[in-house]
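The other protein chains are all here in position, but one chain of the complex has been omitted.
Chain IDs A and B follow the sequence of writing; residue 1 opens each chain.
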Amino acid sequence: MLTDTIIRYVKKVYTNFATHVYDVPPRMLALLILIIIANLPFMGIPTHRLGIFTTANLIAILAVSWDLLVGRTGQISLGHALFYGVGAYATALLYKYLHWPWWTTIPLSIIAGVGVALIIGIPCLRFKGPYLALVTMAFPLAVVGFFYYYRDIFRGETGLSVKPIFAPPIVSYSQKPIANYYLSLALLTISSIIIYKVATSKTGIVFVSILDDELGSKACGINTTKYKLLSFAISGLFGSLAGAFAAHLTGSANPRYFIEKTALIPTEYSLIPIIATILGGIGTIYGPIVGTYLYYTLNNYVFEYVITGIDKPTRILFFMAIIIFLIVKWPRGIARTIVEKLEDLQEPREVEEILKEKAKSEETS
Amino acid sequence: MPILEAQNLTKRFGGLIAVNNVSFQIDEGEIVGIIGPNGAGKTTLFNLITGYLKPDSGRVLLRGEDITGLPPNKIANKGLARTFQIVRPFRHLPTIANVLVALQSHRGKRRIEWIKTPERKAMEMLEDVGLSDMALEPAENLSHGDLKRLEIARAMALEPEIVLLDEPFGGLNPVETEYMVKSLQRIHLDGHTLVIVEHKLHALMKLVKRVLVMHNGEIIAEGAPEEIAQNKKVIEVYLGKAI
Partner (left out) sequence: MLEAIIISGIITGLIYALIALGFTLVYGISGIVNLTHGAFFVVGAYLYGILLNHIPKLIPQDLAYLTPTFAIVFSILLTGIIGSAFYRITLHQLLGEEVSILIASICACIVFHQIIFIAMGSLYAFSFTISPLVRGTIMIINTDVLTGKAVAALISLTSFIILGLYISRTKTGRAMKALSQDLEAAMLMGVSTEKLFMFTAGLSAGIGSLGGILYASTVTYGTASHMWMLGLALSFTVVVLGGLGSIKGSIFGGLILGFTQEAVMRIIPGAGVLQDSIPFIVVILALLIRPKGLFGKRIEME
């Protein structure tokens, strides 16, 4: 009896909090994650290891952008590292040959990323799934081949060096990792919010309609090609944003951004979004972020420094096998299942309420 | 001028002729049925008219305008809506969002109110088919009967002039069938032209004023429901299906 009352009371408070303050549990989860992540430097991770998580933040942006395209619009991209590399190389080239500062080169790199997305998208998005999958897989490989061919311009395996954003005298050498980390975290937060806004907008609804039933979407009068291109372009935008900043935070742009032959797995940065999204939960914003962190914590931190002796191929095997297992048994991903359990706690809202709120917010704006 | 006209439509798949030189006219405000045994080519005909397939020869005219071979979304935006035989809702979206998709199209933004509060218009469409209390429910949780009604709501959201319905009664129990008949009658009375492909002849015959009968890709008979019911050829073709 008492427990019932308590449960009902908790449910009520929770629902109130959820509807009036943050609207949905996913946002609470996101806030929670953000708080944890923001405190990583203070949670006992030595400063010189922080670089792992800086990269994780940037790759998380790549992963979220991938999920927008694949999980939300239903187009498949097996070579998303392309945008990461394009962003990185674009800013590196602009710096090397024109000596422009980072706040000029980075926006231009992003524009380049969108340009690449459109150039590839316009012919290729009309292909059916498997064709698109293989073509997207081929692109990073082709670009790297091209870069190797023109060694003089692109500097082959060593790649190009880039002037870092944080360097003495602005920031001391020992503080640089922390500055990098917080910048990447800020970028991740802003990008996620923007992509979230897109995903929950009417455009986002159309994206999901294309995922669920493209023919049905067309019957509703939607020009699906236009929306697919838009999704691809937004995805490319954020992917190249991540890559451009990556170059400036690590100080170099090299072929590893596209493919990673040395690690035996020719497509690593293309694979991480896939791993991350499936681990965390496809079709969400927080899913890829959680997944990226899981991957980096496990792969680059735990397996590097805590449990040693597991070599790279075994690790990759481990992750791939888990992914296959998850796809078959648990397609919703870990984080998403948790969130949905939380959502079940919520009491259903009335439609009238929603419309009233909407009308009110429109009147005031 | 007829609102919809098919001229000599033909479609082949390999060696099979699915639609063979089909021509017909639909006048504005009519409510017409298309019947025929399985494989007669009815759905293929729909797909040809609505842009999902390109005919090998022939034309489709909407209010005199040649729409042959246009993509489905352009045709929908011109005022020709269709529903599908196998319901395919946008299952990851809530019911109301299913209708909101249609309101993002070109035609769905014809009126200012629709642009400002599409939710209002979407709710109206749901109310019309009796689905307003399921508005926030994910579409994948809806029953088959509800999904059929959602199809209608989605098609009507574009305020089409003519609607092609592919087996709207498929899989409905008697109560749901009756409800659907009434809904379609109301839509017709509101001024929309309807063309309905259907197997459930008793429901269809009550609803329509004219019937086209297809068999092996051709129209073999045409007339009022009562005449068709007596037509020897039609009865043969159906092999004793009771009406």
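As a convention for this text, contacts are C-beta pairs under 8 Å (C-beta built on N, C-alpha and C of every residue); 3 or more make two chains touch, one makes a residue touch a chain.
Note that the structure is a prediction, hence the values are computed from the model and not measured.
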Checklist entry - For the unseen chain, which displayed partners does it touch in the full complex? => result A
Checklist entry - Pick from A:45, A:118, A:316 or A:338: which residue touches the chain that isn't shown? => result A:316
Checklist entry - From the list A:108, A:134 or A:233, which touches the chain that is not on show? => result A:134
Item to check | Touching residues (missing chain, whole complex) on subunit A | outcome: 70, 74, 76, 78, 123-124, 126-127, 129-131, 133-135, 137-138, 141-142, 145, 264-266, 271, 274, 278, 313-314, 316-317, 320-321, 323-324, 327-328, 331
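By our rule, only the chains that are shown with their structure count from here on.
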Next on the checklist: On a C-alpha centroid basis, what's the spacing between subunit A and subunit B, in Å?
Outcome noted: 41
Item to check | Residues of subunit A that touch subunit B when the two form their complex | outcome: 202-203, 205-206, 208-209, 211-213, 215-224, 283, 348-349, 351, 354-355, 358-359, 362
Item to check | Residue ranges of subunit B touching subunit A (in the complex, touch as defined) | outcome: 50, 52, 71-73, 76-77, 81-82, 84, 88-93, 96-98, 100-108, 116-120, 123, 132-133, 135-136, 154-155, 157-158
